[in-house]
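Left out: one protein chain. Kept in place: all the others.
Up next is chain A:
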Amino acid sequence: MTVPVTNCFRSTLDNLTVPGELARQLRRADDFVHLGVTAGHGVLAGCMEKGGFSAKKTGMYLGSAFGPMQTNFEVLDQVVTQQPVSPILFSLSVFNTAAGYIASILGIRGCSVTLTDFSFPFFRALQQGMAAIESGMLDRCLVLQVETYSDVLIDGTSRYGGGAEPWPAGVVCWLLERTALSGKPLFLLEDLEIESGGTEGKDRLSLQETVSLGGKQETTPGYLGAAAMLSRLLVKEGRLGVNPCRVESLYGTVCMNIRSFEGV
């Protein structure tokens, strides 16, 4: 089956602009939640306004390599220094809190699944999202990757990661639809396969992902790299047609077909 992608959102944390209407609901949220909710709002707001939005048939798969790691360490700091733990901070440290915020603020009542993996978290979420659309479980599905990293991780990367550059925090979000409910698809996805390769932990700190699409290759560092690059290539530069796409890294390979709408 072919799954349409009808909207994309990507942003680094530094460039994130939170819509004013979300400010009140996000006043206590951490960066991880800000990124997730803003991205979800960015891809869904248009189709909610158009109507025909079925809350029960809209869901999400959120992938992350590290989850809300900075917030996790803020809670750990309170524990080891014997301060009272902040209940808000603790609730934000739970990995699926961003999904909960997205669902609550955007009124999504279908599945909300958070997946954690050091290897290809976006594409693992995408694989499950495509299956949910194909099976008819969902009509609309947000697929996200959110990464905020942490000061501890950045320090560990510089100590043990062979001088790898720090990665920018950010988010990538695609909206999948059963049929193109929101209008013309940006592109279509088919046959996503993920092959995992064995990697020793520290190798991941100097990671690079190479994206091959349309006969061209680009290599990107960082955990959001391939998902963000692919979004840019597909949306901004319009590299469409019928293209096998391949993402390669030390820890495995992702293969899928990406088609333009006109190519069907």
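The rule is simple: a residue touches a chain if its C-beta (ideal position, glycine included) is under 8 Å from a C-beta of that chain, and two chains touch if they have at least 3 such contacts; residues count from 1.
Convention: contacts and distances are computed from a predicted model.
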"Sigma-70 family RNA polymerase sigma factor", "Putative nitrate ABC transporter, ATP-binding protein", "3-oxoacyl-[acyl-carrier-protein] synthase-1" or "Heme exporter protein D" - which is the UniProt name of the missing chain: "3-oxoacyl-[acyl-carrier-protein] synthase-1"
Listed residues A:L16, A:A45 or A:I194, member touching the removed chain: A:I194
Touching residue (missing chain; options A:P19, A:G107 or A:G162): A:G107
Residue, one of A:L35, A:M69 or A:M256, that touches the chain absent here: A:M69
Touching residues (missing chain, whole complex) on chain A: 55-56, 59, 67, 69, 72-73, 75-80, 82, 84-87, 90-91, 93-97, 99-101, 103-104, 107-119, 124, 127-128, 131, 134-135, 152-153, 155-156, 159-160, 194, 196, 198, 200-202, 204-205
